[in-house]
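Every protein chain except one is present and positioned as in the full complex.
All chains are identified by letter, namely A and B, in their written order; residue positions are counted from 1 within each chain.
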Amino acid sequence: MADPRFYERSGPYTLSELVDISGSELLQKEHANDKIEDVAPLNKADSSHISFFDNKKYKNQFEQTNSGAVLVRKSFVDIAPEGTCLFVCDDPYRAYAKVAKAFYPQKHTLSYRANGPLIDPSAKIGVDSIVGPGTYIGPNVVIGDRCEIGPNSTIGRGVTIGDDTIITSNVTLGYCLIGSRVLINPGVRIGQDGFGYAMSPQGHESVPQLGRVIINDDVALGANTTIDRGSGPDTIVGAGTKIDNLVQIAHNVQIGKGCVITAQVGIAGSTKLGDFVVMGGQSGVAGHLEIGSGVQIAAQSGVIGNIAAGQVVGGYPAQPMKSWMKGAAILSMAVKKGRKTLEDK
Amino acid sequence: MADPRFYERSGPYTLSELVDISGSELLQKEHANDKIEDVAPLNKADSSHISFFDNKKYKNQFEQTNSGAVLVRKSFVDIAPEGTCLFVCDDPYRAYAKVAKAFYPQKHTLSYRANGPLIDPSAKIGVDSIVGPGTYIGPNVVIGDRCEIGPNSTIGRGVTIGDDTIITSNVTLGYCLIGSRVLINPGVRIGQDGFGYAMSPQGHESVPQLGRVIINDDVALGANTTIDRGSGPDTIVGAGTKIDNLVQIAHNVQIGKGCVITAQVGIAGSTKLGDFVVMGGQSGVAGHLEIGSGVQIAAQSGVIGNIAAGQVVGGYPAQPMKSWMKGAAILSMAVKKGRKTLEDK
Partner (left out) sequence: MADPRFYERSGPYTLSELVDISGSELLQKEHANDKIEDVAPLNKADSSHISFFDNKKYKNQFEQTNSGAVLVRKSFVDIAPEGTCLFVCDDPYRAYAKVAKAFYPQKHTLSYRANGPLIDPSAKIGVDSIVGPGTYIGPNVVIGDRCEIGPNSTIGRGVTIGDDTIITSNVTLGYCLIGSRVLINPGVRIGQDGFGYAMSPQGHESVPQLGRVIINDDVALGANTTIDRGSGPDTIVGAGTKIDNLVQIAHNVQIGKGCVITAQVGIAGSTKLGDFVVMGGQSGVAGHLEIGSGVQIAAQSGVIGNIAAGQVVGGYPAQPMKSWMKGAAILSMAVKKGRKTLEDK
């Protein structure tokens, strides 16, 4: 399911071949000669795909998957949906990394050639668009009308950009689709490898990142902000969202419309923000969470659980703003009164 | 008042035209044919300018402004200085954004031409200065003597640089004046759009950022640090101040002389630091504050109020260092004693 503008696929592989590739045990040996075409996440896969299940948060998706085959721990075999072939292994994420590398064996970002031209002849650049000196435009890039691409930027193969978008200087874009009227400030990095590793004392195995980044219309991105591409799903920034400088958006994050993300915020992998969420400077949200629409998160707060729409939260762990402020006030009062311990009066 | 090296102005506009542009109501209709030449902040404006008043912190400036016209909410009409024309509106900041766009309609950073030379013929480069391969130098840039500009950097039109300054590689400079003996490490971004939006559920309207960045003599800036240009006033870094890597300096911030700003600090918009302020790593200061000279701010602290000169503060909200440490000690003691609640003995 990886976008062919960015990824070249190998295979198909038989289940039997995938046993060797993944180092797993196939439970349904009668299907050893069936063929698998591609990798896909549990909730997007069909019978031609292989998926993995490793994080209990996604148990629901596993129980309902249409995937032809799933890499899974022994302990979850019982809740597998009928008709799905199971590859039992100790570390499904690591096994998936090996399988995904078999389907997508290409080198990282080979979208240029030594001594090649700065603008690839296959790139399409719209009417009244301008490209600054020193900027590299890769194969099959499509740029809309009235765009401005500054000097010394790098636009990797297959990237598409809408109309009236400004990409400033020293920017790197790869594996992404950019909307119209977007502003991308200097030093922004979009589409690089997400931080996906199957970790172990034997070494951290990198997991192929096969998704894209989708930047919708009217988004603005601050200087030196980084947005990693999805691991399979896409990383998405909704229309009209404004993101400040030095912000980190991890793989698979989905940000809604009209959000305001101020400087040095970090959003960890696979977290979803609703619309019009506001995050104060240097705040962070842990991975795999859901933050409802209209939520406001105070500066420097750390969010480690889901937050319902409309809440205003602060502190670490982030809690309703009033509770957090009261806690600080209680402690401050104890200090003023010269307490050495809590019960010392 | 925007520096003509960086900005081209349109207009003038009559008050009547500005009614249409801003969507506001002019109270002094007898002045409908008067002309306004430019936008300016309340404390810098004269009778040829239009300003806006939206943040109560600047009430004083509004009461004393010499501005010819001010965009203002109905509720503040009574405290307006005599002789100032008032444009009443619900969202003065949004109305100002529209007015500023009328006066400064130019595209973002069009300081280069497609297929143009890497070094614009109008740029002046001093004696014994060197420019690395791949670096773009825009129109009317002025570089002093004995400077070193590394490879693959981008120096936008009108930028001026003093003597003996080192700009390393992959740097982006725009809308800025750089002093002598300055060191700018790789990946620094200076002069991009500040994070200025008139926010609303109907969409966040970008506010033209019409100021500059002033980097005084003997400043050092760490790798991938970002300094946004002012919105009208300038963003200023005082002489001899040393700034570490990945620091965020927002628009209109003024930093005094000899400050030491360590890595990953964030300083929000319009905040002023005195001289010899020291900020520990990952600390932050909220916007529109005044931090006195000699203040020391502990690592990871969050400052949300003014701080008098010479104070040493820590925690979030930042408080005198001793109070903060005592609070932590009291809580720690309660934990050691196995309390489940504060009154549980």
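We adopt the following convention: a residue touches a chain if its C-beta (ideal position, glycine included) is under 8 Å from a C-beta of that chain, and two chains touch if they have at least 3 such contacts.
On a predicted model such as this, the values are computed, not experimentally measured, just so you know.
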Exercise. Which residue from A:83, A:116 or A:305 sits in contact with the chain not drawn here?
Worked result: A:116
Problem set entry | Residue among B:7, B:175 or B:276 that touches the chain left out of view | B:276
Exercise. Which residue among B:24, B:192, B:262 or B:319 touches the omitted chain?
Worked result: B:262
Problem set entry | Residue ranges of chain A at the interface with the undisplayed chain | 107-110, 112-118, 134-136, 152-154, 156, 170-172, 174, 187, 189, 192-193, 195, 197, 199, 201, 203-204, 206, 224, 226, 228, 246, 248, 250, 264, 266, 268, 282, 284, 286, 300, 302, 304, 316-317, 319, 323, 326-327, 329-331, 333-334, 337, 339, 342-343, 345
For this session: Please give every residue of chain B in contact with the chain that is not shown.
Result: 130-134, 148, 150-152, 166, 168-170, 183, 185-187, 218, 220, 222-224, 240, 242, 244-246, 258, 260, 262-264, 276, 281-282, 299-300, 328, 330-332, 334-336, 339-343
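The rule is short, and it goes like this: only the chains that are shown with their structure count from here on.
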Exercise. Any idea what the CA-fit rotation angle from chain A to chain B is, to the nearest 5 degrees?
Worked result: 120
For this session: Averaged over CA atoms, how far is the centre of chain A from the centre of chain B? Could you give it in whole Å?
Result: 31
